[in-house]
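Quick one: this structure, given as structure tokens, is what I'll be asking you about.
The other protein chains are all here in position, but one chain of the complex has been omitted.
Up next is chain A:
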Amino acid sequence: MQHSLKRRNETDSCFFLSRYRHRSSMATLNLSSLQALSSHRLCSSFPQNTPTPSFNFQLKPSINPRPISLKPYVSEKPRARVVALAVKSLGDTEALAVSPENDGPAGELPSGAGVYAVYDTNGDVQFIGLSRNIAASVAAHWKSVPELCGSVKAGVVDEPDRETLTQAWKSWMEEYIKDSGKVPPGNESGNATWVRQAPKRKPDLRLTPGRRMQLTVPLENLIDGLVKENKVVAFIKGPRSAPLCGFSQRVIAILENEGVDYESVNVLDEEYNYELRETLKKYSNWPTFPQIFVDGELVGGCDILTSMYEKGELASLFKK
């Protein structure tokens, strides 16, 4: 089986036809119709036709023992063969380094659908996964557990549907289990390290402990400290998870899209940020909201941020 996987498609076709030709000598069906039938199957990635009962009956007694066990049902064989050819074996696939200098996987990894195996720096398999976008999945793993991502093997599945992807994943898992006698640590039940986490949303900042507490420093000082201690601060109407005005919404969308690490303050929060609106207008000499501060300085409101975003000026602003 492993040897046959290395052959080209043409060779596989000849091999397949050859077996059918050999089998036909023991059957009553004529050669031409048998060739036509097998040819049709080879052209089809997912054979829909099931063999006729008589055909099935004729073929069954002639099955010989093989080094790799296949399912006893004749109709499964073409499907299994097609699926097996969809991805190289784990052992035959070349590993690609996940380099720390690249700050994560770069263009080396395919962005198509398929199966992948993550190796740590000792060369041990940590996790075998399937994905619609291998590069994106590995990038996500790298971001969450970089210490476990040393290199990656990727097997692209050209016609990805759920069944084909699952079969490819199973073949790599079975191969690994067969070779190592164990399941990859990341695939053990209960291990959630490699499961994609829903992105955690930062909580909005609060300027005061609440209305019932007496402020010991002026609100202006709290604002000043806040914008200078945090690189990016957005004062918005409503919480960041559900802004209450379109302009604040647009600002949050831009910051999220830029992937920047930022703090948000809900100026409508009357419990923890009371009197903030009027005080901030005086502090920044800016009469409207949202207001965005970077490195302690007012960048502007929604219009200015949008303008800079459209001109591609935000990346340099946030990197200063």
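Heads up, the rule we're going with is that a contact is a pair of C-beta atoms (placed from the backbone, for glycine too) under 8 Å apart; a residue touches a chain by one contact, two chains touch by 3 or more; residues count from 1.
Throughout what follows, contacts and distances are computed from a predicted model.
J.: Considering the UniProt annotation of the chain absent from this complex, which name among "Mitochondrial ribonuclease P catalytic subunit", "Probable electron transfer flavoprotein subunit alpha", "3-methyl-2-oxobutanoate dehydrogenase (2-methylpropanoyl-transferring)" or "BolA-like protein" applies?
T.: UniProt lists the chain that is not shown as "BolA-like protein".
J.: Among A:142, A:194 or A:247, which one is in touch with the chain left out?
T.: Touches the omitted chain: A:247.
J.: Can you work out which residue in A:123, A:190, A:210 or A:287 touches the chain that's missing from view?
T.: Candidates A:123, A:190, A:210 or A:287; residue touching the omitted chain: A:287.
J.: Against the chain that's been left off, what residues of chain A make contact? List them.
T.: Residue positions of chain A that touch the missing chain: 237, 244-247, 285-288, 298-304, 307-308.
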